[in-house]
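Here's a structure for you.
Only one protein chain is missing; all other protein chains are in place.
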Amino acid sequence: MAEPGPGEGLFGMLAEFDQPDRLLDAVDRAHGAGFRQIEAYSPFPIDGLAERLGFKDRRVPLFTLAGGILGAAVGYGMQVYTNYAFPIDIGNRPLVANPAFMLITFELTVLFAVLFAIGSMLALNHLPRLHHPLFDLDDFHLASSNKFFLLVFGNDPLFDEGQTRSFLESLAPVRVSTVEHTEIPE
Amino acid sequence: MDRDLRAPPNVDRRSLLRAMAASLALASAAGKQARADERALPYVNAPEFVVPGKPKWYATAVGFAGYAHPVLGKTYVGRPVKLEGNADHPATGGATDVFMQAALLGLYDPARSQAPRLLGRTATWAAFDAAVTKRRLMLDERQGDGFRLLTGAVTSPTLLRQISDLLRRWPKARWHVHETLGDTHRMQAAQQVFGRPLEPHLHLDKANVVVSLDDDFLGPGPHQAVQGRRWSQRRLARQQEQGDSNLFIAEPSLTATGSMADHRLTAAPVRIGLLAAAIARALGVGPSNNDALSASETAWIGRAVEAINANRGSALVTAGRSQSAEIHAVTFLINERLSAFGNTLGFTDPVVSAPGSGSSVGDLIEDMTAGHVSTLVMLAVNPAYATPTKLGFRQALEKVEFALHAGLHADETAGLCHWHVPLQHDLESWTDGRSVDGTVCLTQPLIRPFYNVRSLHALLDSWSAGTRSDHDLVRASWRDAWGKDFEDKWRDTLVRGFVTDSAPAAVTPSVANHDISIKVSAATGLTVDIRPDPSIWDGRFANNAWLQETPKPISKATWGNVLLISPRLAARRKISPGDELRLEVNGRRIVGAAWIAPGQDDETVTLTLGYGADRAGPLPHGLGYNAFALCSDPDSWTITGATLAPTGNHDVVASTQLNQEMDGFDFVRSVDAPDAAVKKHPETASFYPERHWDSPSWGMSIDLDLCTGCNACVVACMAENNVPVVGKELIEQGREMHWLRIDHYFEGEADELESSFQPVPCMHCEQAPCEMGCPVNAAVHSHDGLNLQVYNRCVGTRTCASYCPYKVRRFNWFEYTGNDPEQLRAMRNPDVTVRSRGVMEKCTYCVQRISAARIASQIAGRPIRDGDVVTACQQACPTQAIVFGDVTDPKSAVSRRKASRRDYNLLEEANTRPRTTYLARIRPGERPS
Partner (left out) sequence: MTDVAPTPHGYAAVTDQIVDIAIDYPDRRAWWICFGVALLLLLSFFVSVTVLFSYGVGVWGNNIPVAWGLAISNYIWFLGIGHAGTLISAMLLLLEQHWRNSLNRFAEAMTLFAVICAGLYPIVHLGRPWLFYWIAPYPNTMTVWPQFRSPLTWDFFAVLTYLTVSILFWYIGIVPDVASARDRAKKRRAQVFFGLAALGWRGAAHHWARWRQAYRVTAAIAVPLVVSVHSEVSLLFAAGPIPGWTSTVFPPYFVLGAAFSGFAVVSMIAIVLRHALGLQNLVTPRHLDLLAKLLLATGLMTAYGYWSEVFDTLYAGEHQEMGTLLDRLGGVYAWSYWGAVVANFIPLQLLWFRRVRTQPLLLFLISLSVTIGMWFERYMLLVTTLYRDYLVSSWREYHPSFWDWSLFAGMLGVFLTLFLLFVRFLPIISSFEVKEALFEEKGNKKEQAHG
C-alpha cells in the first residue's frame, strides 16, 4: 500500500473516533464502499483491524524462519570450518564434537531469527520514519492516547475531496480533517 | 580487610628484591656480566668464538660447608643460567641437592656485598690494601702474635697451602675453624676409638640393613646428594630383589630419613643413648647397663637386632650429628663387631683439615676476651650470628683492635668489624676443594666477577705480601703437585672438573679403645632439639629467595622456621598451628610459631637454625626466630629442661600444604613386596576415540619408593624454567608458583606413622580437562603427547586451573617478572619464556630440552635416542626417582618403569589418562592397619 507522494494533491482525509468499535464499523463501511487506500490508527493493537483493511502479509514469520535457518547454518558451519582450518588436539576430543557444537548453533539460530523478525518488521513498516504528514495535525497526537483514526489516502482511486469528506462525516466521527502534504523545505 | 587494603602496594616480598638493585651496581653489572673468563675451559669442546643461543658447559664446583660439590655450569654468551650435577664424578655421579641448585641465584643475588666497607661506610680496595699492609708490617715484627684467622671447614688444598705458609711466616699466629653443624662429635669419637683422626664414610649402597640413631643421612647437608645416591642404589637393588634395604630409625622428630624408614621409632633425644647401649648389649658390645626400655623400644630393638644378625657384614649402625661422641664411639664398636669396616662403613684420613686442638671458636672467643687477639681475619664465616649467643662473640669482638670480615654478604659480623670486604662467589672464582669422598674438584669461573669483589685466595695472599690472582695461586699449588706434565693435566682436569683418583685411600682402622660408656642424663621438662634448616642451613643461604621459597620437606613451611611439637603435646596445651610460643631454657628464650608435626616426640620441641638474624638483609628480615639464642655449646644441639608457653599471639605460617593427612584416599599407594601388584581402580569407559601416538611421545614415571623429598628437583625446576619467587605474603594466600611440588602425606599415628613424599608435576593428561575448558586454545595438546600452555594466547580465564584435578597449574596473579633487577634478568634461561601478569603457567616437561634434543637429532639425522632428553627435575634427583622418555618405545627406560606392576595413575577416577605415573612405595611385611 503506497502512500501518496508530494504533488499528488491532498495527502488524505482523516476521520477521528473516540471509540474503537466505531473505528471498526467505519473501516468496514469504508472498505465496503470500495476504498482501498485506507489506513486506521489506534493507541493499541485491535484484533482483526488490519485484516479488515485487507492485510494478508505473512512475511515477518517467514523472514524469521529464514533467519533461524541461516543462523543455524552459520553457527554450525563456523565451528566445523574453524576446527578444520586449524586442527588442534583438545584433550583427545573429536575434531568435530557435535554435542559441544550444538549449544552455539542453537544460540546463533535464536539470535539470527530474532534479528530477522524485528528487522523485517521495521523494514516492512518503513520504520523508522521520524516525520509524517499526519504529525502536522494537532489532534493526531491523541492517536497514541485514546483516539482512533481512519485515513483515506489522496491516491485512492475513489478519492474526491468533497465526496470523501461527506462519506467520512456519515461515519459519525468526532471530526474530519484534511491532511496536507508536508512542504519539503528548500 | 585491612590487609587487603594494603595488598596492592606491597604485593610481594620481591619488591624488596627490586629495591635492592642499586642502579650504579647495575651499570657495572650490565657492562661486565656478559664476559666469560677465557682461561676457563668449556666442558665438551672449546669453540673459538661464542655462538649466541648455543650454550657452553663448564665443569666446576660450588663449595658448601667446606666441601666442593662438583657441577656442570650451563652458560649462554658468558652468562651462567643453570647448574647440574657432574655425572662423571665418582661420588656424586650427577646427584645434586637444593644448595647446589640454588648456588646460581647466590651468584646473581642483588643483596650481595659489592664494595669494601670501613666501619660500615663504603671504602676503596686501595684504602683496604694500605690498611692491610700497615697491619702486616706491624705483625711481621711480632711474628704474627695476636693474629688470628677464622675460617669455616677447609678442604681446599690451595687455601690450606696458603694458611700453612702464613703460619710458617708468623709462628705466633693461629688459625681457628668454625663450621656450624660440622661433624665434630663423630670425629671426636673416631679419635677416642681409633686413637687418630679418621673420617667415616657411610657406604649405604652396600648396607642391606641400616640402623640410624637419629641420623638423618638422607636429610639436608653436604653429604645428602652422595648418601642419597648410595642409598637409592640399594633401594633399586631391593626392587630387583637383590638383597634388602631395611632401614631402622629412632628419632625425636620426623625427618626425610624417617619417612623412608621401614621401621621408625619415635624416641626422645635422651632415649637415643639408651637405645644405642641396648643394641650394643644385644650384639655383645660394650658394658651391660640395664635401663628400662618401653615396650615399643624393646620391639624396635628386637626387630633391628634380628635384621642385623641376619645381615652381618652388610649391616650398618650410624648415629646423628646431635648425638654425643660416646654414642658415636659405641656405633663404631658395634660396626666393628658387625665387621662393617671396609664394607658398609669406610674410613679415610679426614677430608676436612682441622688445625688441631685449641682451635675452636670457643677458644678464640676466650682469647679475644682475654685480649690476646689484636688482629682477627674472618673468611666467609658469620660468628656474630652463627655461634651460641651465650659464648659472647659480639662482646669479645670489641676487644679486638683490627677485625676484618670477608664474605658474600655484609652480615652481622661485618656490621661489627672495622673492615668488611666482599668476596667472589665460587662461580666467579678459581679455587679447589674436596668433595665429600675426598676427590679434589677444581673450581673454574663461569663468569667474570661483576661486582667489585676479591677472591678469598687473593685476599689471604695479601696478608703474606702477595699480589697473585686466584688463578695463579690455584695453578701454583697444582704445579708443585703435578710437576712437568702439569699443563696437560690441568687442561684435562678443568675439562673433567675433578682430579682423578685424588680421594684419600680407604683405611681399615683397628680399635684402640674398647671401653666406652654412654652417660645418660635423665631429661627434665621439655627437650629442645635443634637442627639445620632444610632450606637455608645455618642462615648462610638466608638471602637466597629460591631457598626461602622452597617448602621444608615435612612441614612445607616457607619463609621462616617454626617450632615443631607433637599432636599430643599440642592437644594437651591447646596449641593450634601458627600459635606463637615462648620457648624458655635457663633464662634464654625464643619466640616462634608452632607447627604440629606427627611423628614428633611428645616431650621434644624441634627447632631449626638460620632465621631471626638482625642484619640478614631485606629478604629474610623479620622472619622466624634465632635458635642460636638457646645454644650454649657450638656443637651440642640438644638442650633439656625447657618450658613452653603460648604468648597468645598468632602468626600465619606460610605453608604450601595445609593438609597432610591422606584422609583415607590412596594418592600414595604401597605394596608389601617388590613384585606385588599395586591396587588399581578399573579403567572407566571413555566417549573419546582412541588416539594413536607417533614416536616419540613423552611421559614420566616417578618412583615413590625412592623419593626422599629433598627438593632438589623443585629448585632445579625453578632455575630451569624461570619460575618467579612470590614471597611470604602470597604463599600465605596460596599463590606459590612452583611448577613441581612435592606433596607430603602421612597416615597413622606415632610409631605406626607412615610418611611419604609425592612429587607432583603436570600430569600431561591425554584427555586433559584443562584443554577442554580453555576458550581461547591456550591449553592444547602437542603431537608428541605434551599438554602445552601457550602463554601469549592465554587471557587468564583460569578455567584450566579450576578443571585441573591435580591443581598443578600456577597463575600470575600480579606482574612477577617485569620489574626484576638486572642481575635476575641476566640469570634467566633464554630458552624459556618469561611469563607476564594474568597468564596461566605450569610444568612443560622441559619442552625446551625436548626441542633441543629434536634439533640435535635432526642435525645428526637420527631419531631421538632414549636419554637424549633429561628434564631438569630428573637430572637433579639424587635418587633417580624420576625417569622421563618416550612412552611409545617399549625399550625406553620410562616404558620399562611403567611396565612395572607397581605403576599406577594418580586419580584414575578422573579418567584423564595422565602421562606422569607413579611407582608404588614398597613397605615390606604386613602394613599397620
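A and B are the chain letters, set down in written order, and residue numbers restart from 1 in every chain.
The criterion applied here is as follows: a contact is a pair of C-beta atoms (placed from the backbone, for glycine too) under 8 Å apart; a residue touches a chain by one contact, two chains touch by 3 or more.
In this text the structure is predicted, and so the values were computed from the model without any measurement.
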Fill in the blank from the handout: The listed residue (B:Ala237, B:Met662, B:Val832 or B:Ala893) that touches the chain absent from the view is B:Met662
Exercise for the section: Kindly state which of the options B:Cys774, B:Ile850, B:Ile864 or B:Val894 is in contact with the chain not pictured. Expected result: B:Cys774
Handout entry: Touching the absent chain when the full complex is considered, from B:Asp743, B:Glu766, B:Asp784 or B:Asp886
Key = B:Asp743
Exercise for the section: Could you tell which one of B:Pro90, B:Pro618, B:Pro805 or B:Pro830 touches the chain left off the display? Expected result: B:Pro805
Practice task
Please pick, from A:Ala30, A:Leu134 or A:Val152, the residue that touches the omitted chain in the full complex.
Solution key: A:Leu134
Exercise for the section: With the missing chain put back, which residues of chain B would touch it? List them for me. Expected result: 1, 4-5, 7-8, 11, 657-665, 667, 730, 733-735, 741, 743-745, 758, 760, 769, 771-777, 793-799, 801-803, 805-807, 809-815, 837-840, 907, 909-912
Fill in the blank from the handout: Interface residues of chain A toward the undisplayed chain are 1, 20, 27, 39-47, 49-51, 53, 55, 57, 60-61, 64, 68, 78-79, 82-83, 85-86, 88, 90-91, 93, 97, 100-101, 103-104, 106-108, 110-111, 113-115, 117-118, 120-122, 124-125, 127-132, 134-135, 140-146
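Keep this in mind: only the chains that are shown with their structure count from here on.
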Completion exercise
For the pair chain A and chain B, the C-alpha centroid-to-centroid distance in angstrom is 82
Exercise for the section: Could you pull out which chain B residues touch chain A in their complex? Expected result: 688-689, 691, 765-772, 777, 780-783, 913
Problem - Residues of chain A that touch chain B when the two form their complex - result: 88-94
